[in-house]
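This structure is in C-alpha coordinates; I'll ask about it shortly.
With one protein chain removed, the remaining protein chains of the complex are shown where they sit.
Let's look at chain A:
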Amino acid sequence: MSYLTLSLALIFVLIPIFLSKTLKLGLEKDTIIATVRSIIQLLVVGYVLTFVFDAGNYIYIILMIILMIAAATHNAQKKGAAIKGIIWKLVGTFIFVEVLTQGILLGFQITPPTAQFIIPISGMVVGNSMVLSILFLNRFTSEVETRQDETELILSLGGTPKQAIHMSLITSIRASMIPTIESQKTIGLVQLPGMMSGQIIAGADPVQAVQFQLLILFLLLTTASVTSIMLGFLSYPTLFNKQMQMLKLRT
(Lines give C-alpha, C1' and ligand atoms only; values in the text may rest on other atoms or scores of the structure.)
Protein backbone atom coordinates (compact mmCIF):
# COMPACT_ATOMS: atom_id res chain seq x y z
CA MET A 1 0.00 0.00 0.00
CA SER A 2 1.35 3.46 -0.82
CA TYR A 3 1.12 6.49 1.47
CA LEU A 4 -1.16 8.09 -1.16
CA THR A 5 -3.73 5.31 -0.88
CA LEU A 6 -3.36 5.34 2.90
CA SER A 7 -4.11 9.05 2.97
CA LEU A 8 -7.37 8.34 1.17
CA ALA A 9 -8.24 6.19 4.18
CA LEU A 10 -8.49 9.41 6.18
CA ILE A 11 -12.00 9.65 4.72
CA PHE A 12 -12.87 7.15 7.43
CA VAL A 13 -11.72 9.67 10.00
CA LEU A 14 -13.64 12.55 8.43
CA ILE A 15 -16.95 10.69 8.62
CA PRO A 16 -17.04 10.40 12.45
CA ILE A 17 -15.76 13.98 12.81
CA PHE A 18 -18.56 15.21 10.56
CA LEU A 19 -21.15 13.16 12.46
CA SER A 20 -19.84 14.31 15.80
CA LYS A 21 -20.05 17.94 14.70
CA THR A 22 -23.57 17.77 13.27
CA LEU A 23 -24.96 15.80 16.20
CA LYS A 24 -22.94 17.82 18.76
CA LEU A 25 -21.42 14.68 20.24
CA GLY A 26 -18.36 16.67 21.29
CA LEU A 27 -15.99 13.92 20.16
CA GLU A 28 -14.17 15.78 17.36
CA LYS A 29 -11.17 16.75 19.44
CA ASP A 30 -10.67 13.26 20.83
CA THR A 31 -11.09 11.71 17.40
CA ILE A 32 -8.41 13.97 15.95
CA ILE A 33 -6.05 13.33 18.87
CA ALA A 34 -6.59 9.59 18.54
CA THR A 35 -5.90 9.74 14.80
CA VAL A 36 -2.74 11.77 15.10
CA ARG A 37 -1.45 9.67 17.97
CA SER A 38 -2.08 6.40 16.18
CA ILE A 39 -0.32 7.65 13.04
CA ILE A 40 2.75 8.81 14.92
CA GLN A 41 2.94 5.86 17.31
CA LEU A 42 2.53 3.20 14.67
CA LEU A 43 4.94 4.82 12.22
CA VAL A 44 7.56 5.05 14.93
CA VAL A 45 6.94 1.42 15.84
CA GLY A 46 7.22 0.45 12.18
CA TYR A 47 10.59 2.10 11.77
CA VAL A 48 11.88 0.85 15.11
CA LEU A 49 10.85 -2.70 14.21
CA THR A 50 12.60 -2.46 10.84
CA PHE A 51 15.72 -1.36 12.64
CA VAL A 52 15.51 -4.11 15.27
CA PHE A 53 14.85 -6.82 12.68
CA ASP A 54 17.81 -5.68 10.58
CA ALA A 55 20.14 -5.36 13.55
CA GLY A 56 19.39 -8.93 14.68
CA ASN A 57 20.73 -8.23 18.17
CA TYR A 58 19.00 -9.63 21.28
CA ILE A 59 19.80 -6.46 23.23
CA TYR A 60 17.33 -4.55 21.06
CA ILE A 61 14.66 -7.21 21.55
CA ILE A 62 15.07 -6.97 25.31
CA LEU A 63 15.01 -3.17 25.16
CA MET A 64 11.75 -3.32 23.20
CA ILE A 65 10.20 -5.61 25.80
CA ILE A 66 11.36 -3.36 28.64
CA LEU A 67 9.74 -0.45 26.85
CA MET A 68 6.47 -2.36 26.46
CA ILE A 69 6.45 -3.30 30.14
CA ALA A 70 7.19 0.28 31.17
CA ALA A 71 4.35 1.62 29.01
CA ALA A 72 1.95 -1.06 30.28
CA THR A 73 2.88 -0.29 33.89
CA HIS A 74 2.40 3.41 33.33
CA ASN A 75 -1.10 2.82 31.96
CA ALA A 76 -2.27 0.30 34.54
CA GLN A 77 -0.76 1.96 37.60
CA LYS A 78 -3.39 4.74 37.71
CA LYS A 79 -6.13 2.21 38.37
CA GLY A 80 -4.25 0.78 41.33
CA ALA A 81 -3.14 4.03 42.94
CA ALA A 82 -4.97 2.94 46.10
CA ILE A 83 -2.64 -0.02 46.53
CA LYS A 84 0.78 0.51 48.06
CA GLY A 85 3.70 -0.30 45.77
CA ILE A 86 1.42 -1.05 42.83
CA ILE A 87 4.12 -0.10 40.30
CA TRP A 88 6.46 -2.89 41.38
CA LYS A 89 3.64 -5.37 41.66
CA LEU A 90 2.68 -4.61 38.05
CA VAL A 91 6.26 -4.73 36.80
CA GLY A 92 6.74 -8.08 38.56
CA THR A 93 3.55 -9.48 37.09
CA PHE A 94 4.34 -8.35 33.53
CA ILE A 95 7.89 -9.71 33.70
CA PHE A 96 6.67 -13.01 35.09
CA VAL A 97 3.97 -13.41 32.43
CA GLU A 98 6.40 -12.47 29.66
CA VAL A 99 9.14 -14.84 30.85
CA LEU A 100 6.65 -17.64 31.39
CA THR A 101 5.05 -17.37 27.94
CA GLN A 102 8.27 -16.83 26.00
CA GLY A 103 9.90 -19.56 28.07
CA ILE A 104 7.27 -22.04 26.93
CA LEU A 105 7.21 -20.81 23.33
CA LEU A 106 10.96 -20.83 22.90
CA GLY A 107 11.67 -23.75 25.23
CA PHE A 108 9.39 -26.11 23.32
CA GLN A 109 10.44 -24.49 20.03
CA ILE A 110 6.83 -23.57 19.27
CA THR A 111 8.07 -20.32 17.75
CA PRO A 112 11.57 -19.52 16.47
CA PRO A 113 13.80 -17.25 18.59
CA THR A 114 13.74 -14.31 16.20
CA ALA A 115 12.70 -10.69 16.69
CA GLN A 116 9.98 -11.20 14.10
CA PHE A 117 8.20 -13.64 16.45
CA ILE A 118 9.29 -12.53 19.89
CA ILE A 119 8.36 -8.86 19.57
CA PRO A 120 4.80 -9.07 18.22
CA ILE A 121 3.91 -11.97 20.53
CA SER A 122 5.37 -10.13 23.53
CA GLY A 123 3.35 -7.09 22.51
CA MET A 124 0.15 -9.11 22.56
CA VAL A 125 1.02 -10.80 25.85
CA VAL A 126 2.06 -7.63 27.69
CA GLY A 127 -0.80 -5.65 26.15
CA ASN A 128 -3.30 -8.22 27.27
CA SER A 129 -1.72 -8.49 30.67
CA MET A 130 -2.12 -4.73 30.97
CA VAL A 131 -5.81 -4.85 30.06
CA LEU A 132 -6.35 -7.66 32.56
CA SER A 133 -4.52 -5.70 35.26
CA ILE A 134 -6.73 -2.70 34.66
CA LEU A 135 -9.88 -4.83 34.77
CA PHE A 136 -8.70 -6.55 37.91
CA LEU A 137 -7.59 -3.41 39.76
CA ASN A 138 -10.78 -1.56 38.89
CA ARG A 139 -12.92 -4.33 40.19
CA PHE A 140 -10.75 -5.16 43.19
CA THR A 141 -10.65 -1.62 44.57
CA SER A 142 -14.41 -1.29 44.26
CA GLU A 143 -15.03 -4.73 45.81
CA VAL A 144 -12.75 -3.89 48.73
CA GLU A 145 -14.69 -0.71 49.32
CA THR A 146 -18.18 -2.20 49.07
CA ARG A 147 -17.28 -5.28 51.09
CA GLN A 148 -15.48 -3.40 53.85
CA ASP A 149 -18.05 -4.34 56.51
CA GLU A 150 -17.93 -7.97 55.46
CA THR A 151 -14.14 -8.01 55.56
CA GLU A 152 -14.09 -6.54 59.06
CA LEU A 153 -16.81 -8.93 60.17
CA ILE A 154 -14.65 -11.92 59.20
CA LEU A 155 -11.64 -10.42 60.96
CA SER A 156 -13.75 -9.78 64.06
CA LEU A 157 -14.87 -13.44 64.08
CA GLY A 158 -11.23 -14.55 64.16
CA GLY A 159 -10.52 -14.87 60.43
CA THR A 160 -7.17 -14.12 58.83
CA PRO A 161 -6.73 -11.28 56.32
CA LYS A 162 -6.66 -13.84 53.51
CA GLN A 163 -9.97 -15.30 54.66
CA ALA A 164 -11.42 -11.83 55.12
CA ILE A 165 -10.50 -10.65 51.64
CA HIS A 166 -11.26 -13.97 49.93
CA MET A 167 -14.63 -12.99 48.44
CA SER A 168 -13.36 -9.65 47.09
CA LEU A 169 -10.29 -11.32 45.62
CA ILE A 170 -12.05 -14.25 43.95
CA THR A 171 -14.87 -12.08 42.61
CA SER A 172 -12.36 -9.66 41.06
CA ILE A 173 -10.13 -12.37 39.59
CA ARG A 174 -13.15 -14.09 38.04
CA ALA A 175 -14.69 -10.88 36.75
CA SER A 176 -11.46 -9.78 35.09
CA MET A 177 -10.97 -13.13 33.34
CA ILE A 178 -14.49 -13.58 32.04
CA PRO A 179 -14.19 -11.24 29.00
CA THR A 180 -11.15 -13.17 27.73
CA ILE A 181 -12.91 -16.50 28.02
CA GLU A 182 -16.25 -15.25 26.67
CA SER A 183 -14.70 -13.56 23.65
CA GLN A 184 -12.99 -16.83 22.70
CA LYS A 185 -16.27 -18.69 22.68
CA THR A 186 -17.64 -16.67 19.78
CA ILE A 187 -14.38 -15.90 18.03
CA GLY A 188 -14.47 -16.26 14.24
CA LEU A 189 -18.26 -16.48 14.12
CA VAL A 190 -18.81 -12.80 13.47
CA GLN A 191 -15.50 -11.11 13.44
CA LEU A 192 -12.15 -12.47 12.36
CA PRO A 193 -9.46 -11.74 14.93
CA GLY A 194 -7.28 -8.77 13.99
CA MET A 195 -4.00 -10.60 13.74
CA MET A 196 -5.44 -13.35 11.57
CA SER A 197 -7.16 -10.85 9.28
CA GLY A 198 -3.88 -8.99 8.91
CA GLN A 199 -2.00 -12.13 7.94
CA ILE A 200 -4.65 -13.17 5.41
CA ILE A 201 -4.69 -9.73 3.82
CA ALA A 202 -0.91 -9.80 3.64
CA GLY A 203 -1.26 -13.04 1.64
CA ALA A 204 -0.66 -15.79 4.18
CA ASP A 205 -2.35 -19.17 3.88
CA PRO A 206 -5.63 -18.91 5.89
CA VAL A 207 -5.04 -22.24 7.64
CA GLN A 208 -1.59 -21.13 8.69
CA ALA A 209 -3.10 -17.84 9.91
CA VAL A 210 -5.67 -19.79 11.92
CA GLN A 211 -2.98 -21.90 13.55
CA PHE A 212 -1.15 -18.80 14.67
CA GLN A 213 -4.30 -17.20 15.90
CA LEU A 214 -5.08 -20.27 17.99
CA LEU A 215 -1.62 -20.17 19.47
CA ILE A 216 -2.19 -16.57 20.47
CA LEU A 217 -5.62 -17.31 21.93
CA PHE A 218 -4.24 -20.08 24.12
CA LEU A 219 -1.40 -17.84 25.14
CA LEU A 220 -3.86 -15.16 26.19
CA LEU A 221 -5.74 -17.61 28.42
CA THR A 222 -2.56 -18.18 30.39
CA THR A 223 -1.79 -14.47 30.34
CA ALA A 224 -5.23 -13.61 31.69
CA SER A 225 -5.30 -16.09 34.53
CA VAL A 226 -1.68 -15.64 35.63
CA THR A 227 -1.97 -11.83 35.53
CA SER A 228 -5.13 -11.58 37.63
CA ILE A 229 -4.14 -14.20 40.15
CA MET A 230 -0.58 -12.98 40.60
CA LEU A 231 -1.58 -9.34 40.88
CA GLY A 232 -4.37 -10.28 43.31
CA PHE A 233 -2.11 -12.20 45.63
CA LEU A 234 0.54 -9.49 45.49
CA SER A 235 -2.02 -6.76 46.20
CA TYR A 236 -4.22 -7.99 49.02
CA PRO A 237 -1.56 -8.14 51.77
CA THR A 238 -0.96 -4.38 51.43
CA LEU A 239 -4.54 -3.81 52.63
CA PHE A 240 -3.73 -5.17 56.11
CA ASN A 241 -1.08 -4.56 58.76
CA LYS A 242 0.81 -7.08 60.90
CA GLN A 243 -1.90 -6.89 63.55
CA MET A 244 -4.41 -8.19 60.98
CA GLN A 245 -6.17 -4.84 60.88
CA MET A 246 -7.66 -3.47 57.73
CA LEU A 247 -5.93 -0.35 56.41
CA LYS A 248 -7.81 2.39 54.65
CA LEU A 249 -7.44 2.43 50.87
CA ARG A 250 -5.22 5.32 49.80
CA THR A 251 -7.21 7.86 47.85
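To be clear about the criterion, a contact is a pair of C-beta atoms (placed from the backbone, for glycine too) under 8 Å apart; a residue touches a chain by one contact, two chains touch by 3 or more; residues count from 1.
Here is the rule we use: contacts and distances are computed from a predicted model.
**Q** For the chain omitted from this view, which of "Acyl-CoA dehydrogenase", "Sarcosine oxidase subunit delta", "2-oxoglutarate ferredoxin oxidoreductase subunit alpha" or "Phosphate ABC transporter ATP-binding protein" is its UniProt protein name?
**A** "Phosphate ABC transporter ATP-binding protein"
**Q** Among A:153, A:170 or A:201, which one is in touch with the chain left out?
**A** Final answer for the missing-chain contact: A:153.
**Q** Give the residue, chosen from A:57, A:116, A:142 or A:245, that touches the chain omitted from the document.
**A** A:245
**Q** At which residues does chain A meet the chain that is not included here?
**A** Residues of chain A in contact with the hidden chain: 149-150, 152-160, 163, 243-246.
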